[in-house]
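Each remark here refers to the structure printed beneath this line.
Shown here: the complex without one of its protein chains, the others still in place.
Chains here go by letter, A, B and C, matching the order in which they are written, and residues are numbered from 1 within each.
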Amino acid sequence: MREIVKLIVVLTAFCVGSAFSLAFVKEATKERIEYQKLKVLVAPAVKAVFPSYDNDPILERVKVKLSEKEVINVFPAKKAGSLIGIAYEGIGSGHGGAVEVLVGMDLNGKILGIKVVKHGETPGIGTKAVESQEFLNQFKGKGVGSKLTVGGDIEAVSGATETSTAITEAVRKAVEMFPKLKEKVRG
Amino acid sequence: MEVLKATIYPVLVMGGLAAIYALGLGIAARIFYVYVDPRIGEVEELLGGANCGGCGYAGCSDCAAAIVEGKAPVNACVAVGPDKWEAIAKILGVSVEAGERQVAMIMCRGAKDKAKRKFQYMGIEDCRAAILAGGGDKECQYGCLGLGTCVKNCPFGALTMGEDGLPKVDKDKCTGCGTCTRVCPRGIPKLVPVSLKIAVICSSHDTPPVVKKICEVGCQGCGLCKKACPEKAITIVNSLSVVDPSKCTLCGKCFEKCPTGAIQQLLPA
Amino acid sequence: MEGSRLVKEFTKGLWKEIPPFRFVLGLCPTLACTTAVRDGIGMGLCLTFVLVCSNVLISLLRKVIPAQVRIACFIVVVATFVIIVELVTQAYFYPLYMALGIFIPLIVVNCIPLGRAEAFASKNTVIYSLADGLGMGLGYTCSLTALAIFREIFGKGTFLYHHIMWSGFEPFAFLQKPPGAFVCLGLMLGIMNLIGSGEK
Partner (left out) sequence: MGHEVWTFSDYIMLVVSGVLVNNILLIRFLGNCPFLGVSKKMDTAVGMTFGVIFVLTCTGPITWFVEHYLLERFDIVYLETLAFILTIAVFVQLVEMVIKKVSPGLYRGLGIYLPLITTNCCILGTCFYNIRFKFGFMPTVVFSFASALGFGLALIIMAGIRERFHYARIPKCFQDTSIGLITAGLIGLSFFVFAGLAK
């Protein structure tokens, strides 16, 4: 019996010590890790959706709570200290799972540019819509009040209708959130 | 305070996991407890550790178990010397039955210039491979091929290949494990007691005329030694003379008569 | 006397027992993380950190750890430092973290930290364990770097991602592929043996 107790005590002590110290390291690096991840994944997209800015939108990101569970990262773009627009992600459902699209908006609710951040579409078919600059440019200048539907004011890439629809859906959802987010970021 | 809060789950979960695992192991160790004689470990420490298989068991730990259980003699491991046997006997509380140390001996004197060749072998340098090519390049079908399979396989580095194309045994390094006898396709290395004084260094069972033709130094089985021996210690078995060391008095009469020098007095090691 | 032993424990990892050549352990990262020089150095330094820290800690705790559960305890200690490395690289060297991927957590089963813990740190004092860990770690880093330099320059025509070969250079892509790693390491090992045997 004493053997077992010794075994339990030693192993548990080691694991507790390890978990305790690791929790501290985790807390200390948490912010940096999130920043790094966003920098690699989202920063190129932010650059693509805004014509010009001079701050670090990733570092100055604002977390907005949409509901109890949903939290969204909003990236503000500034020029000479004053806010010129915000970028954030909308999600649509495509052929191979979720399609995440970063949408850059100016303060009047007009789209400055969009960029697909993450998708699981079929290479060579769905990706045609993801990569087509012509398709993505259609969204520029539209915004709050636009219909944003495929066949309506957006023309799908031929052969990639499903993906085009998913991207459009993502943008539409993002635009719908705009008024709510604008207030939060300003205030 | 925030930071401390973040440590609660990790500590609880990992601690709990570790405790459950340890408990499980502890209980399992109890349920599945197998009594292992502690002497087995002690004996194993004393064995050669080369897993040579000379004892006939699967490995050193297997042999150690057999020794402790009494299925194998204390001196089962030929790779270690008598002092280790005594140490093992001490652990078990028994005495060592006298067993002489054995060493390998190469039972062929057919050096490159002494034995005729059928052809020139240029293949893979291994006796076992050479055998496949027309039964080896030597005329003698019992002789050493000299490609060094025994040398390469000796776990203790006791064998070296001599200039004359025959392996040489370092009696101090040889443990008598018998690996060489097993790997040699012709079984030429043989284990003999280290104190052996006389031996017929040839393995040929060919008839006298055949041996005469192909090898200058082989035992022809002519029987001159048998006739010369006053103690009747020599017999001829299948054209090869065999000496019974227990009857031999080392009078030396046979050495004088032997036409090829195959029967020899061995120099003290 | 004291100092000379310290130096000896340190330098043996750099040539005499240099992993993974003389001491065939920790092969997986050697093969997988040497397509680029940066990855090779990064992997080597990660391992050095884990090795030094775990060696020191285990040597400090060597009197406390009961013999029956020592392996489990070593594993926990090594795993702790591995997770620290994982978090830190993620926070400060994210591209490296992405490139090394699964091989950072796999340091935990890389035989070198565990092997040194069992063979050295659990039997020696802190200062020697530190020297041993540092030497072994740096030796490993050197091996990885050497292999990576070779594979990157000839396999990709770059060095630290800068093109250095002449413009018409056709990269020897085989070296970048997994089988190329095996062959390359095998050849290097053979050359090391050749140099080593000349020394005797």
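Note that in this section a residue touches a chain if its C-beta (ideal position, glycine included) is under 8 Å from a C-beta of that chain, and two chains touch if they have at least 3 such contacts.
Being a predicted model, the structure only gives us computed values, none of them experimental.
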Displayed chains contacting the withheld chain: A, B, C
Full-complex contact with the absent chain, from C:I18, C:C46, C:I65 or C:V82: C:V82
Candidate in contact with the missing chain, chosen from C:G3, C:G168 or C:G190: C:G190
Options C:A121, C:L138 or C:A181, residue touching the unrepresented chain: C:A181
Residue of C:L6, C:L25 or C:L61 touching the missing chain in the full complex: C:L25
Positions on chain C contacted by the hidden chain, ascending: 24-28, 31-32, 71-72, 75-76, 79-80, 82-83, 86-87, 102, 105-106, 108-111, 114, 177-187, 189-191, 193-194, 197
On chain B, residues whose C-beta touches the chain left out of the figure: 9-10, 13-14, 17-18, 21, 24-25, 28-29, 31-34, 58, 62, 124-126, 128-129, 152
Positions on chain A where the hidden chain makes contact: 15, 18-19, 22, 26, 96-97, 120
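Following the convention adopted for this analysis, only the chains that are shown with their structure count from here on.
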Geometric centre: closest chain by C-alpha means: C
Euclidean distance of C-alpha centroids - chain A vs chain B, Å: 73
Chain A and chain C: spacing of chain centres that average the CA atoms, whole Å: 37
Rounded Å distance between chain B and chain C, as computed from the means of their C-alpha atoms: 41
Set of chain C residues in contact with two or more other chains: 69, 76
Per-residue multi-chain contacts in chain B, two or more chains: 18, 22
Residues of chain C touching chain A in the complex: 65-66, 68-69, 72-73, 76-77, 79-80, 83-84, 87-88, 90-92, 94-95, 98
List of chain A residues in touch with chain C within their complex: 3, 6-7, 10-11, 14-15, 18, 21-22, 25-26, 29, 32-33, 36-37, 39-40
For the chain B and chain A complex, residues of the former touching the latter: 2-3, 6-7, 10-11, 13-15, 17-19, 21-23, 25-27, 29-30
